[in-house]
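All protein chains but one are shown at their positions in the complex.
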Amino acid sequence: MYFASDNTGITHPKIMQRVVDANTGYAMPYGNDEIMGKVRADLRTLFEPPDAAIYLVATGTAANSLALACYTEPWQTIFCAQYSHIEEDECNAPEFYTGAKLTLIPTPDKMAPEDLAAAIARRPKGVVHMAQSGAVSITQVTEHGSVHTLEEIRALTAVAQAADLPVHLDGARFANAQVALGCTPAEMTWKSGVDVVSFGGTKNGCMGVEAVIFFDPSKAQEFEYRRKRGAHLFSKHRYLSAQMEGYLADDLWLEMARMANDACARLTKGLRNHGAEFLHEPQANMIFARFPRAVHQKLQAAGAKYYVTGGDVATGPAVEMLACRLVCDWAMSDDLVDQFLSHF
Amino acid sequence: MYFASDNTGITHPKIMQRVVDANTGYAMPYGNDEIMGKVRADLRTLFEPPDAAIYLVATGTAANSLALACYTEPWQTIFCAQYSHIEEDECNAPEFYTGAKLTLIPTPDKMAPEDLAAAIARRPKGVVHMAQSGAVSITQVTEHGSVHTLEEIRALTAVAQAADLPVHLDGARFANAQVALGCTPAEMTWKSGVDVVSFGGTKNGCMGVEAVIFFDPSKAQEFEYRRKRGAHLFSKHRYLSAQMEGYLADDLWLEMARMANDACARLTKGLRNHGAEFLHEPQANMIFARFPRAVHQKLQAAGAKYYVTGGDVATGPAVEMLACRLVCDWAMSDDLVDQFLSHF
Amino acid sequence: MYFASDNTGITHPKIMQRVVDANTGYAMPYGNDEIMGKVRADLRTLFEPPDAAIYLVATGTAANSLALACYTEPWQTIFCAQYSHIEEDECNAPEFYTGAKLTLIPTPDKMAPEDLAAAIARRPKGVVHMAQSGAVSITQVTEHGSVHTLEEIRALTAVAQAADLPVHLDGARFANAQVALGCTPAEMTWKSGVDVVSFGGTKNGCMGVEAVIFFDPSKAQEFEYRRKRGAHLFSKHRYLSAQMEGYLADDLWLEMARMANDACARLTKGLRNHGAEFLHEPQANMIFARFPRAVHQKLQAAGAKYYVTGGDVATGPAVEMLACRLVCDWAMSDDLVDQFLSHF
Partner (left out) sequence: MYFASDNTGITHPKIMQRVVDANTGYAMPYGNDEIMGKVRADLRTLFEPPDAAIYLVATGTAANSLALACYTEPWQTIFCAQYSHIEEDECNAPEFYTGAKLTLIPTPDKMAPEDLAAAIARRPKGVVHMAQSGAVSITQVTEHGSVHTLEEIRALTAVAQAADLPVHLDGARFANAQVALGCTPAEMTWKSGVDVVSFGGTKNGCMGVEAVIFFDPSKAQEFEYRRKRGAHLFSKHRYLSAQMEGYLADDLWLEMARMANDACARLTKGLRNHGAEFLHEPQANMIFARFPRAVHQKLQAAGAKYYVTGGDVATGPAVEMLACRLVCDWAMSDDLVDQFLSHF
C-alpha cells in the first residue's frame, strides 16, 4: 500500500520496453537522435503549434528552472502560489538558474487573479529599487491536488498579459490535469495564454523525463545554451527520447493518468464515506485529508506508506483527526485502495 | 564504422538488463533506494576508503561542476590544462556552479607540474585583487587520449598540496586509464593525492551515469544541497543506481574499457603501419592522427563516421595529411577496425 | 520643506571638512590608509569587542548584501520582515550576493518571534528539497519607523540561536535607534545576539559610507574577497575613512540622530494635535500618517516634498484621509516643522 508519492513506483513496462528497443545501433548524441525527431513531431501534433521548440531534460526541477530562466531577468521576480513546487521543493534551483527571486502569492492552494494583480501592481515599472515584475508560474495540478479550470488559467494569464509578463506552467502532473479537465493540451496551455510548459513524464510512469515546450520558438537557442551550461544536456539522449516516445504512443500518458485519477477518486469516495475530512477537494491523484489517529495506527501497522503531516501517529487520543497526504500513481489497483479503506 | 565518439553507441546489454530488473516494486526515491546502498558498498570496496561519500548524477558535466563547487570559493580560480573538458566542452557549467574562473595551463596535452606551480605562484595568497588559487583539476584520460602515469599525477598533486589546494580528477574515461595503467582505483586517486573524482560511466557503456566520490566525507552534505539546487537529484534514482551496479558487477567496467583500448591499439598499429602521423601518442581509446586526404575520402565514401579537424576532406591535394579524431568504444570489433584500415 | 527622505539633504559640514582635511599627502589605498586605522579603533571602542573585523563600503545595499553573503550558503533562505529594505528596496542585490532566497515573515512592521520560529520550523534540517534555514536579518529602525526594544531584539536572536542561525542587523538608521533606546551600541548588537551589523552613515549626514562590523573576526578574510569581487573596494579609501571618522568624532553621529528624532517627535506631536492618524507609532525619524486631502493640497501648493502613498492628492473629497511618509533628517529645523504644521 504505497501512497507516499508518484515517484516510488515502477516505470510503465511499455516505456521500459521502448528504452530497451532504443538500445540498438549508433545514434547521434545530444538530442540529434532519430527518436527525438519523432518526439518533436508527436508533441507538435499534440500541442498543435507547428514550430514549437521542444526539449527534454531528466528532472522536473530542471524543466522548471531552465524554462523560467529563458523568460526572466536577474533583476526580476517570479510570481507563484505560496506552496508552489518551485518555492517549496526545489532548493533554490529556480533562483540559481534565473538569478531572480520568487514572490509568493498568499493562498492555501491556487493563486487568485486579484491577488496576482495586486502583487504585480506593487512593483512600479522602471523603478530600480524594487525587483521588477517577471514571469508568472502556475502549477497544474497544484501541490495540493487541485486542478485549475481553463477559466482559472485564463484569468491568471489575463492578469499577466495585462502587465506584459510571460506565463510558465509547471505541468509535473500535466496528464492528471488533462484527464481531469477533459480538454486538449493546446487548450490548457497556449490557447489559455501560457508561453512555456514543463510537460512532466517522471511522475506519471516514466523513468525520468520532462519536456520543455516553448510555443514561441524564439527562445529555442537560449534554452540550448542554458541547458548545456546547467549540465542537463544528455549525450546519450536517445534514452530520454525513447521514454517520451513511449509515453505519448497510443495515449499511454493519458491512460496512466486516468488510472491514477480513478484510483484517487475511489479512495476519496471511500474516505468520505468513512467520515474523513478533506483539506482540499481532490481533483486529480492526490488527497489531503484528516482521519482519526486510531485508523492511522491500523494502517501503519498494516504497512501502508504515506506522509502524516498532522502530528504524531503513535501518541495521543485515538479519535483525534490527523492530516495526511495520499498519492495514487497509475499502478494503484482497486484492490489496494479497498485494502487501505478496510482499515477504517 | 562509428569512430566519432564514445557516446553514440549502445548501452551494454548487461547494464540495460540491470535497469530492466530494477523495474519492479516500490523503491525509495532520491538516492535512498536499496540498489544505491549496494553501489555505495561496491565503490567503497573498490576505492578502499570505508567512509567515502558517493553520489550519482546523469552527466559528466554535472559530476565535474558539482564536485568542483564543493572545493572552490567564488573568488578563486581552478587550474586545469588548456584543452580540458571543463574548459572546452562544458559551456561555462563549471563557472556557473562554482562562481570561480578557470586558469588554463598552456600545454598541448598534460599540465607540467612546473607550469602549474608557476601559475599558482603568480597569485599571492590573501591579496584580494587577483582571484585566489583554488582547486586543481586533472583530466584522466586527457582530452587528447593520453594517460597520466601515477608519477605524473603525484607530481601535480604534490604541487597542489604544497599550496594547500584540493585536487579533482575528471575521470570521464577513468576505466580506460585504469586499464592502461594496470593500477588500482585507489592508487590512481587518493593514494596519489586526489580529493574528489568524477568516475565516469556514460562514455563506457552506461546509459547516463557518473559517480562523484569524495574521499573526505566532510563535503557530503554540501554536495547534496548543491546537487538538488542544480536540479540533478533524480527522484526515481533506482535507474541510476542500477546502471552503476551493473557497470561494476563482475568488473564489466574494466572489461569494456579493455575492449575499447584494445580496439584502439589495433587501430593505432594499423595506422602506424600505413604511415599515419600521430599528434599525441594514443594510450587509451582515442587517436589523434593525420593521414592523406585520399584515404579520408575513401573512408567517408565507405560510411566511416569520425571528426576531421585538419581541413576540408572534399577539396585539396590527395596526398595532403589531414588530422582527425578516432574514438573506439567497448563495442568496436576487430572486424570494424580492419575494415577501416582496409581503405588505406 | 523636504520630508521625502534622509538621502536628499546635505552632508554635515563637519564630515565634509574631514574629507577635505584628508586630501593631503599620499595615502595607502584599499583600506590601508591611516585614517582607517583610527576608524577601526574608534568603532572597536564604541562596540567594545577588541577584535571585531570592520570594513567600509559606500552604499547600504552593499553593506547588507556583503554582510549576509558571509553568513549564508546559496542553498539557504534568509528570514526577514515582509517589508524589509533587503526585500523591498535592493533589486535582488541580497540574492545576487548570497545566492540564497529571502523568506518573508508576514507582519505590518516587526517580525514576531513566534512567526520567525514557525518559519524556521517549516524547514527540516538536512532535507534537500526545501531551501535550508539561513541567516535572520533584523532591520533597526524598521522601514516603518519603529524601533525594536532590546527585549524584542533578544527574543528574535534567541529564536535564531535555538536553530543555530546567525543574525544580521540592518542598521541603516542605527543611530536613530540608538538614540531612541538610550542604550549602548554593544547592547543593541552583540550583547543582544547579533553577529554582524550594517552600521549606517549615509542616511545620517554622511556623503556615502557604511561600516560592516563582524563581532566574530573569522569572517574577515571572506568579506575582503567578496567586497573586491563585488567591485566595492575603494582604491582611494581614505575618503570613506574620513567620513566615518568625522561621523564618530565627538559623538556627531548621535547628535545628528537626536536632531532628526527630535524634529520627528515635534512633527508627530503637531500632527496628532491636528487629528492625523498614525499607521505606525513613530519612534525614530519617520512618520507614516494619514490626514485630509485638503491639507495635502495646501502642503504641496506650499512646496512641501514627501511621498503620498494613499491615493491621488489632486482629486477626491477634501476630507478624505490620505496616507503619507514623512522623514526628518538631522538638518530639519523646528521652523520648518512648524511651517509644515501651519498648513493644517
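When the chains are written out, they are named A, B and C in that same order, and each has its own residue count from 1.
The rule is short, and it goes like this: a residue touches a chain if its C-beta (ideal position, glycine included) is under 8 Å from a C-beta of that chain, and two chains touch if they have at least 3 such contacts.
Keep in mind the model is a prediction, meaning the values are calculated, not measured.
Asker: Which candidate, C:P13, C:G275 or C:G316, sits in contact with the chain we can't see?
Answerer: Hidden-chain contact among the options goes to C:P13.
Asker: Using the document's definition of touch, tell me which of C:E90, C:D109 or C:D195 contacts the absent chain.
Answerer: Result: among the candidates, C:E90 touches the missing chain.
Asker: From the list C:W190, C:F234 or C:F288, which touches the chain that is not on show?
Answerer: C:F234
Asker: Of the residues listed, C:M28, C:A41, C:A121 or C:A162, which one is in contact with the missing chain?
Answerer: If we include the chain that is not displayed, C:M28 is the one touching it.
Asker: On chain A, what residues meet the omitted chain?
Answerer: Interface residues of chain A facing the absent chain: 30, 73-75, 126, 128-129, 132, 221-222, 224-229, 233.
Asker: Footprint of the hidden chain on chain B, which residues?
Answerer: 74-77, 88-92, 95-96, 99-102, 104, 106, 128-132
Asker: With the missing chain put back, which residues of chain C would touch it? List them for me.
Answerer: Residues of chain C in touch with the missing chain: 2, 5, 7-11, 13, 16, 19-20, 23-29, 57-62, 65-66, 90-93, 96-97, 202-203, 207-208, 225, 228-236, 239, 305.
One rule holds for everything that comes next: only the chains that are shown with their structure count from here on.
Asker: Where the centre of all protein Cα atoms falls, which chain's Cα centre is nearest to that point?
Answerer: A
Asker: By CA centroid distance, what chain is farthest from chain C?
Answerer: Max centre-to-centre separation from chain C belongs to B.
Asker: Express in whole angstrom the distance between the two chain centres, defined as the mean CA positions of chain A and chain C.
Answerer: Centre-to-centre distance between chain A and chain C: 41 Å.
Asker: Indicate the whole-number Å distance between the mean C-alpha point of chain B and the mean C-alpha point of chain C.
Answerer: A distance of 51 Å separates the two centres.
Asker: Residues touching two or more other chains, restricted to chain B: which are they?
Answerer: 225, 228-229, 233, in rising order.
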